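As you look at this complex, bear in mind that one protein chain is not there, while each of the others sits in place.
Read from first to last, the chains carry the letters A and B; within each, the first residue is number 1.
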Amino acid sequence: MNTNPLVGRDVVSISDLSKAEIRAILDQAADFERRLQAGERLTLLDGRILATVFYEPSTRTRLSFESAMHRLGGAVISVAEAKSSSSAAKGETIYDSGRMLESYADVLVQRHPAVGSARALADAAGVPVINAGDGTGEHPTQALLDLYTIEREKGALDGLTVAMIGDLKNGRTVHSLSKALAHWKTKLILCAPKALSMPPQLVAQLRSDGVAAIETENMGAALAQADVAYITRIQQERFETIEEYVAYRGVYVITAEALSKAKPGVTIMHPLPRVDEIATDVDPLPNAAYFRQARYGVFVRMALLAMVLGAI
Amino acid sequence: MNTNPLVGRDVVSISDLSKAEIRAILDQAADFERRLQAGERLTLLDGRILATVFYEPSTRTRLSFESAMHRLGGAVISVAEAKSSSSAAKGETIYDSGRMLESYADVLVQRHPAVGSARALADAAGVPVINAGDGTGEHPTQALLDLYTIEREKGALDGLTVAMIGDLKNGRTVHSLSKALAHWKTKLILCAPKALSMPPQLVAQLRSDGVAAIETENMGAALAQADVAYITRIQQERFETIEEYVAYRGVYVITAEALSKAKPGVTIMHPLPRVDEIATDVDPLPNAAYFRQARYGVFVRMALLAMVLGAI
Partner (left out) sequence: MNTNPLVGRDVVSISDLSKAEIRAILDQAADFERRLQAGERLTLLDGRILATVFYEPSTRTRLSFESAMHRLGGAVISVAEAKSSSSAAKGETIYDSGRMLESYADVLVQRHPAVGSARALADAAGVPVINAGDGTGEHPTQALLDLYTIEREKGALDGLTVAMIGDLKNGRTVHSLSKALAHWKTKLILCAPKALSMPPQLVAQLRSDGVAAIETENMGAALAQADVAYITRIQQERFETIEEYVAYRGVYVITAEALSKAKPGVTIMHPLPRVDEIATDVDPLPNAAYFRQARYGVFVRMALLAMVLGAI
């Protein structure tokens, strides 16, 4: 790539990014992965400061960003539990928080339970803001690392059949990922209990964007066709009765046995943490990609940090 | 400046610092601001470690110090919520804590709810201690950054009329700042509800130090004369009845409209976080200095860290 299209940009929603911009991010991530693998010490962000501000805990996401910053030679300041912090407790607004944080850091990563909070911070702060999850809203860096994982494991993004399995109603990761996949020639199999199916307006939007989207409750059928199976957790509190939960819970569990009837080599992904929707007998399989997925996330976040800070 | 008068010193109270020492700190802060602005990468504190130990949360102050340390190439270890930490919970004294921390870091920054706790830590530890607030006691770095802000915004410290508005009884920032201003030719307008007026013995001391201090309840009159208006929060719990609180609360609010009758160009300051004592319609005004004030704090803390560590 000749130019870096993300300099000074906020990354609030996956929908803000064009296909070319996503392409540039994935390419940059691959470049960083290669260079780290070769033992290169990267110092592109020497002297820069990242602030991670988490109003709800998300150890995995926070550590992933902080690791990415350090891998590029940058420094980190952190509010791991912002809810109990003095400023928030004293009633400080997101606007004022943004005006404060821009004085202390060169780039901000925020996790907040309220939809729209990332946009509010981005509007306030004079430095780039990366959304690390805003309630049921967006989690764009998860979608980007999911794309990177698929391409890295399958060699391409075009021409794949991707099954999304589990709670597709509430899972913000599958919403963001499905929107991102719409840039490529993808067939989606949406496999969920009726009560937890993908929101109809999102399915309609995906189809109008040219995605072949099929809905089913049958996990076996989904696995038989999928090149990639993206699993999400089904949470008990989403159901009206325990009986309903238990019934579904038994069905939507990936085991080595279930995979023996799947399309050979199907890549198994999960945003983690898992509870029991993937059995541990799947872990040793070469196509179990969910732990590699976490590692890829560091490269993708390195790319985002370096690009919005104009270090590329 | 030829010599650095702060090498190895503790910064516990603004009263510990002579006018010449304050001058040296402000000059050093200005030097750092210029060099960062010019894009210089500073590494004066490479290899040094700052420990921030906060027994009550103060996100703003903690992040400001940590940012300052990183901007100078140093490293940070942090106890963001020391109250719940094992050592304090096991009954460890401030003395023992200081003897421990001096083994892990080269400079300590402590926030603690008890008056005198900063001095106790400084007496114990063999490394410099900077007080980041000890209850209703002192907060010397806030006073220093307030001075820096006034000089930076007004071009000088001598010859100014500074109005302090709000809760002057409990506000430790206005106490420290008024003492610091006594080194310069300043006129103070102390504007507060009767119940929240500046402690009489402090007013007497300021006057004996040559400060022209006027007391008033009339915010309009204060704003009409002030070159600088320093606003502090009025907290409901300071009043005996809600009616009294509501009455004052309506009066002591800075709005764009209130400022239209103020002395032109009056600099508006606030230690932040604010709640609603400054209306958001003030934010876009060029003389609204409170967010710049937060930024200046980083330069002042950089100066302090570099000076007590003897890196200047």
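As a working rule, a contact is a pair of C-beta atoms (placed from the backbone, for glycine too) under 8 Å apart; a residue touches a chain by one contact, two chains touch by 3 or more.
No experiment lies behind these values; they were computed from the predicted model shown.
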item: Identified contact with the non-displayed chain, of B:25, B:68, B:82 or B:253; value: B:82
item: Candidates A:44, A:279, A:294 or A:312 - the one touching the absent chain; value: A:294
item: Missing-partner contacts on chain A, residue numbers; value: 41, 56-60, 63-64, 66-67, 70-71, 73, 76, 80-81, 272-275, 280, 291, 294-295, 297-298
item: Footprint left on chain B by the chain that the document does not show; value: 46-47, 49, 51, 75, 77, 79-82, 84-92, 95-96, 99-101, 103-105
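The criterion applied here is as follows: only the chains that are shown with their structure count from here on.
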item: Where chain A and chain B are represented by their mean Cα positions, the distance between them in whole Å; value: 40
